[in-house]
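To keep things clear, I will list the structure first and then write my remarks on it.
A single protein chain has been removed from this complex, and every other one stays in its place.
Chains here go by letter, A and B, matching the order in which they are written, and residues are numbered from 1 within each.
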Amino acid sequence: MSGFGNRFTSWLKKQNAGLFFSILFILFSIFFLIVSFDYPYSTKFGIGPGFFPRWVSILAILVGVFYLISSVTKDKFIFGETFPDKQALKSVALVVIGIAVFILIANTTGFVIASSLLLFSIFIRQYNWWQSILLAIVVTVICFLIFKKGFSVPLPVNPWGF
Amino acid sequence: MEKVRKSYVLFMAVVITALVFAGFSSVSAEFPEHEITIVVPFNAGGASDMTSRIIATGLQEELGQTVLVVNKPGGSGGVGMSEVRASKPDGYTISYIPVEIVMHETLELSDIVIEDFDYIGQMTLVPAALTVPADAPYETVQDFIDYAKEHPGEVTIGNSGAGSIWHIAATLLGEQAGVEFNNIMFDGAAPAVTALMGGHIDAVTVNSGEVLSGVQAGKLKILAIMTEERDPAMPDVPTMVESGFDVIIGGWGALGVPKGTPAEVLEKLSAALEKATATKEFSDFITQRGMIVHYSNTADFAVFIEEQSEFFTNLLSNMELGG
Partner (left out) sequence: MLESVMSLMEGFSVAISPMNILYCFIGCFVGMLVGVLPGIGPTEATALLIPLTFGMEPVSAIIMLAGIYYGGMYGGTITSVLINTPGEAASVITCLDGYPLAKQGRAGVALKVAAVGSFVGGLISIIGLALIAPPLAEFALRFGPTEMFALLVFGMSMVVGLMGKSLVRGLVAVFIGLLLALVGMDPVSGRIRYAFGVNQLVSGLDLVTICMGLFGLSEILVGMENLYIHNKTSSVNSSRLEKGEMRPTVMSIIRGSFLGFFMGLIPGTSSAIPALISYSMEKRLSKHPEKFGKGAVEGVAGPETANNSYVGGAMIPLFTLGIPCSPTIAILMGAFMMHGLTPGPTLFIESPIVVWGTIASMFIGNVILLIMNWPLAGAWAKVANIPNKLLYPVVLIIAMLGAYTVSNSLFEIGVMLVFGIIGYVLKKLEIPMAPIVLVYVLSEMIERSLLQSLKINKGFSGLYSSPIALGFLIAAVLILVLSLYAEFRNKKTDFLNDSDG
């Protein structure tokens, strides 16, 4: 880990996560407010589709500002205390990446292979390799049978049908 | 060990159920291989929903596959129809197509145009009726119009959504009679009728079938229907023309699939629809609910929908409703 990386991490750990999130929330609301101007505020039928979004996003911005104030003054959520250590965050990120990979490959490899791979990647951290393979395949196949065969859900499949 | 045995039992239960379910799905190479879904773009309980549910049972018998009915209400039918338009053109996702489809473009309700679909065929004609609470002070359409003239812009009329056929029916009546109504949009005819029963609005211009149970319960009365002739099911109710207002307007119901559905699938569905609309159950059901059975096939309906599109586009631009 480079020096800069370390410095960044330790800087981040002291920051107020609530403050970051409240700013994000305000930006999100402002975005909704800006887009709401694309929709007419009133039409010849009366109040238009822009009315509700306009007021909801204005109120949301106000709430965001209150949240910002309270996260600076009252309830502080410091990154380092709020979120777990790097090791734990890494294992969270791995699952997220695993699901993303599943979404990317499932249409080509079919559900059974994609799901087995995802499950294997999680199981392997706790079980030995043959247990992991067995568990991954058994769980996948049961799910496949229930959803695909039982409820006729058109799960993505490969040319061989699984 | 106890724990292991219990989870084993649980596991077996899941597997066995899965196998039982697997047994349900039959295997055949020809269309339809699995269940078909009809998307109704309105709330459950309305005329389009009722029609779709009864026709689904008929289609089911003809096609030998389960036919599901799913409600996707909202946006004068736009939500449900867009969803079907975006689905695979394989005949497994069917949309109930209401008359409103020809107005969506003109009224800027959604970007749906009639060319988005291939049509299996038409099923029904749906006449509109002017309905008011049973204790309302008016007995005829003339009374109602007089009242509206004394209270300009105050008489509230419920419809099943902006630009819905019932909304246009009310506007057309207003134009013909020279009064201005305050049109209130609901997400389907049933909620509008409920609001009418509760006295929150003054009238509705929805299909006579929708108000039937309210009329039977003694809570509502129909002032006139907007067809050319009186409905044999309600011989006492005059037509709008008899009452002195030249208003003839109504909806219809058809079934459509996304554009690009294979011709043989379309033919098969169309043939099944013809048989399903010809059954006694269907005609009893439709007539009882103040509608008229009217089957037309893919080709005839394609001509009809073009005409309707033209008729309503002209009507709407004359009424200055169109955008």
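Just so it is clear, a contact is a pair of C-beta atoms (placed from the backbone, for glycine too) under 8 Å apart; a residue touches a chain by one contact, two chains touch by 3 or more.
None of the values given here were measured: they were computed from a predicted structure.
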Absent-chain contact - pick from B:Ser82, B:Thr171, B:Ser208 or B:Thr239: B:Ser82
Residue among B:Glu139, B:Glu242, B:Glu264 or B:Glu281 touching the omitted chain: B:Glu281
Contact partner of the left-out chain, one of B:Asp49, B:Asp116 or B:Asp231: B:Asp49
Contact residue for the chain not shown (choose from B:Ala162, B:Val179 or B:Ile305): B:Ala162
Hidden partner chain, residues of subunit B it touches: 3, 6-7, 9-10, 17, 21, 24, 35, 43-45, 49-50, 53-54, 57, 60, 66, 68-72, 74-79, 82-83, 86, 104, 108-110, 156, 161-163, 182, 184-187, 190-191, 193-195, 197-201, 212-214, 216-217, 219, 281, 285, 288
Residues of subunit A in contact with the chain not shown: 17-18, 21-22, 25, 28-29, 32, 35, 39, 43, 45-49, 51-53, 56-57, 59-60, 63-64, 66-67, 70, 74-75, 77, 82-84, 88-89, 91-92, 94-96, 99-100, 102-103, 106-107, 115, 118-119, 122-123, 125-127, 135, 139-140, 143, 146-147, 151, 153-156
